[in-house]
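Dumping the structure here so I can ask a few things about it.
Complex shown without one protein chain; remaining protein chains in place.
Order as written gives the chain letters A, B and C; numbering starts at 1 within each chain.
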Amino acid sequence: MKIKWALLTILFTIATVLTGCDNPLMVLDPKGPVAATQADVIMISIWTMAFVVLVVIVLYIFMIMKYRASKQRDDYEPPHIEGSKVLEIIWVAIPILIVAFLSVVTVKTTNEVEATPKGYQEQEPLVIYASSSNWKWHFSYPEEDIETVNYLFIPTNRPIEFKLYSYGPIASFWIPQLGGQKYAMSDMVNTLHLAADVPGDYMGRNSNFSGSGFAQQTFNVKAMPTKEYDKWVDEIKATAEPITEEKFNKLLEPGHVGQSTYTGTHLEFSPAPEGEHAGHSMHGSSDTEKTDSEKSDESTKDSHEEHSEHSNMNH
Amino acid sequence: MDYFDRFAVPHPSPAIYASMVAIGLTMLAVVVGITYFKKWGYLWREWLTTVDHKRIGIMYILSALLMLFRGGADAIMMRAQTAVPDNGLLDGQHYNEIFTTHGVVMILFMAMPFIIGLMNIVTPLQVGARDVAFPRLNAVSFWLFFMGAMLFNISFVVGGSPDAGWTSYFPLASNDFSESVGSNYYAIAIQIAGIGTLLTGINFIVTILKMRAPGMNLMKMPMFTWSILITNFIIVFAFPVLTVALALMTMDRLFGTQFFTMANGGSDMLWANLFWVWGHPEVYIVILPAFGIYSEIISTFARRNLYGYNSMVISMVAISTLSFVVWAHHFYTMGHGAMVNGIFSITTMAIAVPTGVKIFNWLFTLWKGKIVFTVPMLYSLAFIPIFTLGGVTGVMLAMASADYQYHNTMFLVAHFHYVLIPGTVFAVLAGFTYWWPKMFGFMLSEKIGKWSFWFITISFNVTFFPMFITGLDGQARRMYTYSESTGYGPLNMLSFVGAIGLAIGFALIVYNIYWSTRYASRNISNDPWDARSLEWATHTPIPEYNFAIVPTVDSTEAFWDSKKKGFKLFGGKVEKIHMPNNSGVPFIMSCIFFVWGFAMVFSMWIIAIIATLGIFACMAHRSFEKDHGRYISVEEIEETENKLRGAK
Amino acid sequence: MKIDNSLPLEYSTEENRLKIFGFWIFLGAEIALFATLFATYFVLVNGTGNGPTGEHLFKVPTLMLQTIFLLTSSFTIGLGINAMRLGSKKAMLSFFVITLILGLGFLGVEIYEFVEYVHEGATIQTSAFLSSLFTLLGTHGAHVTLGLFWGTFIILQVKKRGLIPETANKAFIFSLYWHFLDVVWIFIFSFVYLKGMM
Partner (left out) sequence: MKQLFPRGQVMGFAFSLILTLVALSVIVFDLSLKMAMIILLVTAFMQAALQLVMFMHAGESEDKASIYTNVYYGLFVALVTIFGTMLTMIWGYQ
């Protein structure tokens, strides 16, 4: 009886909690193709797993209701049962099938979210360098030759390629409604593909613990139609101050700063750790044969991804 | 004075000063108390120098309980801080220190020693052995763990706590970003305790493989013993990785090496990699023994043999092997391509298969049984659905593409608490209650036990279920505060309420120990639960030699057979028994280790060198020592046996 | 203590058998330990920063000298155990002494090599490559050093107490340790030095 009550309490709690949310949960409320793929995967996995949980719970309730001592005769002696080949094969085989199904989903979608989003392949992606320092985000737009701090404006309906790195501890660049996160690290550049379908304001943050000011290391993302975006860029170019090495070094000092905007990017005097500037061992190799391939780092990476997609398909 | 500045806490708060005073007073009270009651001799002879696996086990469990409350206090403070938006109870730095120590203490100084404690008490009894293979080494293991734990715990009053998370990722944990000695404590205290754990691993593998009672072949071992055997294999092969990782960390912080630095070719990711190469098997080190405990308890109180014994064993072997090939799922988002993430997704999800086998085997152990709802059984039964929830969210997290959204969020926090609390904490509480009468000769109150069970189980869900939701709503883990506009407030408050309930539940356990010690009947049989394995075949309290006559075994449940089918467990006659001598060297050596560790933390090289020499001197002493143990004579055994029989 | 005379001395008591088996398990842990150090080295081998590379540092003569010393010592300690099983205390002690002298020779060359490296500006702090190189070699070297002390203690004990189950057991376990260090060296020789010089 007590267990029934416990279950009811749990269910009640869950129900209260779920109805307590007015807005849909951020991760399940995607505003871009990458986040949409991920939300789909999450829902697929939740339903699959709900089935597993249901099977377990039904069996569980059946067992503890039916075979409790209070419902048995006093002289009942439970039998000795070794096990059952058939049953055991069933509960090995079905989970294998479920795992196989989820594996296929995972491999397929992982390749998807690691590439330019579907439907956006034709467009030239907008490259934005997003670098973290304690405890802020610097966004450099090499194409537009501008730089912002702690806020990000992006055009909708255009693929965006974030180049992530860090001037300190590992940070994780995350805009839940546009797509999952990726690490920004000091010795190499990671690429994150995102795109926004819908104009709007989104929350972005560092989600990887990076010291005492970590909680406030957030930034605002504003997605807007290309026209507005271009207008914004022009405005910045007309009004903002240029970024200098001195100013940038001041920005790098640990602490919180508000939002600010500059013309030019810090990449000119403080290049990202990619290509010849990479600190990571495999790039920083002194082998001469490697330097050539580094120049075409991008192309090799892409071809590799294609390659892995094929190999995973064959799997 | 400058010299002593290093011992000051960098971010003092009234709470820390209060703790300093409290710790000082408690230690003083303990010393005065022992002196007053003239117990120093007793303490030294019976406990500090003991090599008896049962006493070492009890000391492990006491330390683990102590650490449970230390880690629990941290947890309550965390939940209190995040209960409302923009709370000013703790500042960011203090919060960071608290979640760091909470993680380290709970995993390494609570879960592991609690399990090792139960393992110490039960395993030799279950295999019908007189002690572990290397009793002296066992004492070394315990004292190294204890000194490591103590060294870690003084950090918050001497020099400052570590504050880079229990994962201690570089470069955050480097001298550049963690200036206090906190991370030195982390590297060195865990190192000392880790060496102790590694020695335990070796000790128990040898004990189980070489010291089983006649007739007990591998496939006739009780399931708990099987789980311990497999766990110790994982310990032996995973802990050296931690040893190396921590050594590299120590060298980076103290000697200026470049392993995880941002310049000169270092790789911060390498730390994360090595940490999780150890870290993932570590999860199974604390989970597999729990599976063993549940197998024993469920079968005992369903009054039935364990369903699918063979597949239970095979699934544990499979889990242990898989545990070594999944670690990269802890950093899918580090930027390795889709291929690497795909491989690790699949290996990770594969673990669900053997784990599922175990769940269904437990369920079918209940089938046609006669279930008695004792406190240990309640924990075991609550474990099944809650752990299933933790397990299926694990499968969800294993899917790399979706993990990009779960990673570093409260969803992950909820998941691993849903695995570790029903998996490990419920198991050790169940095992603790179950084997308590064997350890102390009386039962814990079932009534108070049930109260604490319901408090813990319900509050656990109230605390951790909301985190799944806030995680999906974008709340990152380890945030000391959030603004009201995020809307995380109400659910976090709910978690805090749950945390209070958990605290009440644990307090009730303490009260239960107190109450039962005072009032519970001492007149219990050797086998109060009507159990099935060999540890219940000997007397309560257990004589130091465990079994006067070594038992003979011919099935997985020899003791049950002896009760039901008249199988003869103890053939033959009493012979003199060889027992190891007590020794003070393990304790002394571990104290020197403590001094060494302290000196290393604060870069006091001369003391560190002297302590190193002291440690080697202890080892050399051991090499030259002639210690052949002692014999207990037949008369003495018979006298003890008669006394124990007469007591009933 | 029950002594089983049908077995070699080192296996003759239950305690001895437990110890030998336990030491094998310990060697399993050592495999994992050195594997981690190798993994670290392989990841960081190109992380030379502004420091010298392996190609620049490694020299064939010292390498061969070290290898010959250690291989031969592994051979002589095997002979020592063989002599012990034949019951020849004198021959056993001689082989053990030769082993330790060879080990000392190995250690001498290694220290010489380290000093050379430092003279060339390659310290443990220079680059990630050098940190991992010194740590891998140093851990092996520290094991050898420990072995020298351990071996000396065993020689003293055998001398004083003769060949009894206890001392024979210690000597045998020590031989396992010593052979294992040779195995580790072979991998260092192949995948650190030879690969680095390729």
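One rule holds for everything that comes next: a contact is a pair of C-beta atoms (placed from the backbone, for glycine too) under 8 Å apart; a residue touches a chain by one contact, two chains touch by 3 or more.
Bear in mind that the values here come from a model prediction, so they are computed numbers and not experimental data.
Contact with the undisplayed chain is limited, among C:Ala142, C:Ile164 or C:Leu194, to C:Leu194. Only one of C:Trp24, C:Phe114 or C:Phe153 touches the chain withheld from this view, namely C:Trp24. Only one residue from B:Asn120, B:Ser141, B:Ser227 or B:Asn273 touches the chain missing from this view: B:Asn273.
One of B:Val9, B:Val51, B:Ile285 or B:Met339 touches the chain omitted from the figure, and that residue is B:Met339.
For the options C:Val97, C:Val118, C:Leu148 or C:Leu176, the residue in contact with the chain missing from this view is C:Leu176. Contact residues of chain B toward the unshown chain are 209-210, 233, 237-238, 241, 267, 269-270, 273-274, 277, 321, 324-325, 327-328, 331, 334-337, 339-340, 343. Interface residues of chain C with the unshown chain, by the touch rule above, are 11, 17, 20-21, 24-25, 27-29, 31-32, 34-36, 38-40, 42-43, 60, 64, 67, 71-72, 74-75, 77-79, 82-83, 86, 88, 91, 175-176, 179-180, 182-183, 186-187, 189-191, 194-195, 197-198.
Throughout what follows, only the chains that are shown with their structure count from here on.
One simple way to say how far apart two chains are is to compare their mean CA positions; for chain A and chain C this gives 47 Å.
Distance from the chain A centre to the chain B centre is 33 Å, each centre being the mean of its Cα atoms.
Contact of a single residue of chain C with at least two other chains is seen at positions 43-44, 46-49, 128-129.
Within chain A, contacts with two or more other chains are made by residues 280-281, 284. The part of chain A that touches chain B in the complex is made up of residues 2-3, 6, 9-10, 13-14, 17-18, 20-23, 25-28, 35, 37-39, 41-42, 45-46, 49, 52-53, 56-57, 59-60, 63-64, 67-69, 72, 76-84, 87-88, 91-92, 95-96, 98-99, 102-103, 105-107, 109-114, 134, 168-170, 172, 174, 176, 179-183, 185-188, 190-191, 203, 205-215, 279-281, 284, 301, 304-305, 308-309, 311-312, 315.
Contact residues on chain B toward chain A in their complex (touch as defined above): 91-93, 96, 163-165, 169, 171-172, 176-177, 262-263, 265-269, 272, 302-305, 307-311, 331, 333-335, 337-339, 341-342, 345-346, 349-350, 352-353, 356-357, 359-361, 363-364, 366-373, 381-382, 384-385, 388-389, 392-393, 395-396, 398-405, 407-409, 454, 457-458, 461-462, 465-466, 469, 472-474, 476-482, 487, 490-491, 494.
Of all residues in chain B, only 133-134, 198, 201-203, 205-206, 209-211, 236-241, 243-245, 247-248, 251, 255-259, 261, 263-267, 270, 273-274, 277, 578, 616, 620, 623-624, 628 touch chain C in the complex they form.
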